[in-house]
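Supplied in structure tokens, the structure appears directly below.
All protein chains but one are shown in place.
Think of it as A and B in the order they're written, each chain with its own count starting at 1.
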Amino acid sequence: MKELTLQEPKPILTVNKWKFIIWLFIVTIIMFFAAFTSAYLVRRAEGNWTDFQIPVIFWYSTAVLVVSSVFMHLSYLAAKKDEFLKLRTFISLTFGFGLLFLVMQYLGWLDLQSQGIFLKGNPSGSFYYVLTGLHGFHLVTGLVVLLYAFLAARKMAVHSKNMTQIEVCATYWHFLDILWVYLFLFLLFFR
Amino acid sequence: MSAVSVENVHTHDEHAHGEHHELGFIRKYIFSEDHKIIAKQYLISGIVWAVLGGLLSVIFRLQLGFPDMDMTWLKPLLGDWINESGKLDPNFYLALVTMHGTIMVFFVLTAGLSGTFSNFLIPLQIGARDMASGFMNMLSYWFFFASSVIMFISLFLKTGPAGGSWVIYPPLSALKEANPGSGDGMTLWLVAMALFIVSSLLGGINYVTTVINLRTKGMSMDKLPLTIWAFTFTAILGILSFPVLLSAALLLIFDRSFGTSFFLSDIYINGQALPNQGGSPILFQHLFWFLGHPEVYIVILPALGLTSEIIATNSRKPIFGYKAMIFSMAGIMFLAFIVWAHHMFVTGMNPFLGSVFMLLTLIIAVPSAVKGFNYITTLWKGNIIFTPAMLFAIGLVSFFVSGGLTGIILGNSALDIQLHDTYFVVAHFHLVMGSAAFFGMIAGVYHWFPKMYGKMMNSTLGYIHFWITFAGVYFVFFPMHYIGIAGFPRRYYQWSGFDTFSSYADLNAIITIAAILTFLAQGIFIFNFVYSIFKGKKATENPWKSNTLEWTTPVEPIHGNWPGEIPTVYRWPYDYSKPGASDDFIPQNVPFSATPESNLPEETELIKSEKEIEGIKFDTSIHD
Partner (left out) sequence: MTIVIAILAIVFVILTFMVVSKTLSIIKGIKDTGSEENEGYLGKPNKYNDANGLALLIFWILSLAGVFWSYFSARENFLPESSSIHGRQTDFWFWVSMGVITTAFVLVNSVLFFFAYKYRYSKDRKVSFYTHNNNLEIIWTSVPAIVMAGLVFSGLRVWTKVTADAPQDAEVIEIMGKQFAWAVRYPGVDDNQLGGYNFKLMDDANGNPMGVDFADEKSFDDFSNASEMHIPKGKPVLLKIRARDVLHSVFIPHMRVKMDAVPGMTTKFWFVADKSTNDMRKELGKENFNYEIACTEICGRSHFGMKLLLVVDEPAEYEKWKRSQKTLLAENPKLLELVPANLKAKAQKYLPVEEAPVEESVADASLSNSSKVLK
């Protein structure tokens, strides 16, 4: 090992520490949701599990979130090319679609309630609310990060030479998107 | 583009400005972002909590050792928790046990130990100006502080603090009808723990990032001191396991406050059946122990890391089996995640799962044994200097061995049937993780005090402290094995109701006396600590003649750690008593080219690459 590290000594810091931090943060969120979904599976295997229809609107909200991720990527590209107007527009669009997603999640909850599935009651329903709710909470934090990125973009602090913030923001947003897709498929397949 | 460059200059300006500016008192000592100050904040909070946690244990030890005692004299302290006939309230007894466990495990041995030494030593030993993010680090401490305040407030509730033991198994912790402590006390406990978890995660993410990203020139992973390896593994354990506890706590909060049934089912209490159906209390235990077991390694690994450093320094001898130590710690870390259900052999879990977990559990004994053997071999043919830190480190090894061995019995599911939840378990974990980690923490304080405060602690007081504590701890926890083998269940207010458990009143009394004396002896340490901060003898830069980088920093700690450039690292941290060398230690920042007389053949080869190491350029474009 000694020899190996010494043979290639030139650049040491290749990982940006903020990117590293956001990845570790993502790991904690993964563990957090992994705990919930495995608890879900364990509990489900015990039987006494109410089945219900997943509201259709969750399909659309998933699409909305995926689109917002595309906008996120576009704003990243814009930042890379120093196209500031585009950057601000795309960040705003990402933000808007994120908000729309939250509204649709709420509508989904209303739909569930009209089916007679409430937070109280059989754990199958409770898990549904808790998982979507917690994802929603994380998405709100994602919106806050976006807001910061937007403010930074307005101050011209995001540009091709200073990509850390937008990269961190994009990583987090894409992660929240993937997390939702995972949760959605999970809830779909393990009803 | 011009706007861009202006912006760049501007931020640089600000940065430079920030470094030279004298910070006000509040930013410097209270909301400080300096890792050394934060470490001291953690240390002092940890000590305060340790005194409180110890005091609680003394109160319940009085109850257990002298069940007939008239405790009216404690009324000024405990108020209504002592009833008219001078007896401790059984509910409050449970609250005491719960808070003792919670405080010691989380607030003292996680925050006080890991928080103090990870913060203090990581930047100093890897050669960094500070943590990756000073702000997150500050946030981490203040989340911990907020958590502490809430937990402390819960002690004064009318219904008492949480009383369902530190494992807070539902339904007991979920139903306030079941136990007064499960009311507001439990709510505050959960809130405090949620904040604590946030604090731990912020800290852990910071530690790992710092170790990975901010090492000085030449500090490759194979030159890291074992302390840093231990802290890194600890932080990884925390990052992976604390979120799971948070999810368990959240589900419990939902059950308590929003009427869900994750952990509750088929309950009839206070004359009525609750509507909850379909929950599983066992599920909570799985989630809890998925954190709970790694947590014991979160507690012990930093202590082992500190011990490695102290034993090598004071034996004037390289730590034996550096790589084996790393591999065994990595092994422990990995196995820590897949042994949790050995806490649940008799919960009605599938017996086949029980066998699997038994197998995995006993495997974890192997890397632990390797660590013990390596410590002992480090002593062999050394030249041991018994500083107080060294004595505490040796004490730690002894506790780790003695307490670890009984784990072999408890990890065996067939034998665990009888011993589960008896005093055998209490004795086991108090030795192997409680006292051992505590000794690691104390050893660390004695050893790094000169670097923290620029003063020496008095060593004679240190010796007295060590001897009373060392003997005291064995006196307290060794007899507990006997009580456990006799079957005495833990968390019992008294045993006199059972013929089977009517013996050993005298042994319990001895334990209580020893516990009180051991507790009082900590006063010597606290006196020494406080006295030395103000009146202690001035320390030198490297009082123990140690190799690691922190000993190259000035006696008076400064912001940014090194006045000039950060030293470059050329060698591993354990070049003690190297044959041919003029002195019995060669610090890490001494190049091989400067020590031709003691270089091993392969090290002479390395001289060539020293220029390259010095030529490393860091990517400085990333600012805070």
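Note that a contact is a pair of C-beta atoms (placed from the backbone, for glycine too) under 8 Å apart; a residue touches a chain by one contact, two chains touch by 3 or more.
Since the model is a prediction, treat every value here as computed from it, not as a measurement.
Note on the chain not shown: across the whole complex it touches B. Touching the missing chain, out of B:203, B:382 or B:444, is residue B:382.
The residue touching the chain not shown here, chosen from B:148, B:308 or B:398, is B:398. Taking the complete complex into account, B:509 is the one of B:62, B:153 or B:509 that touches the chain left out. Residue B:265 is the one among B:159, B:265 or B:593 that touches the chain not shown.
Heads up, the rule we're going with is that only the chains that are shown with their structure count from here on.
Chain centres here are Cα means. That of chain A falls 33 Å from that of chain B. Chain B contributes residues 1, 3-4, 7-8, 132-133, 136, 201, 204-206, 208-209, 212-215, 217, 220-222, 239-244, 246-248, 250-251, 254, 258-262, 275, 277-280, 283, 286-287, 290, 602, 606, 609, 612-613, 615-619, 621-622 to its touches with chain A in the complex.
Taken in their complex, chain A has these residues touching chain B: 1-2, 5-7, 9-18, 20-21, 24-25, 27-29, 31-36, 39, 42-43, 46, 48-49, 82, 119-123, 126-127, 130, 134, 156-157, 159, 161-162, 164.
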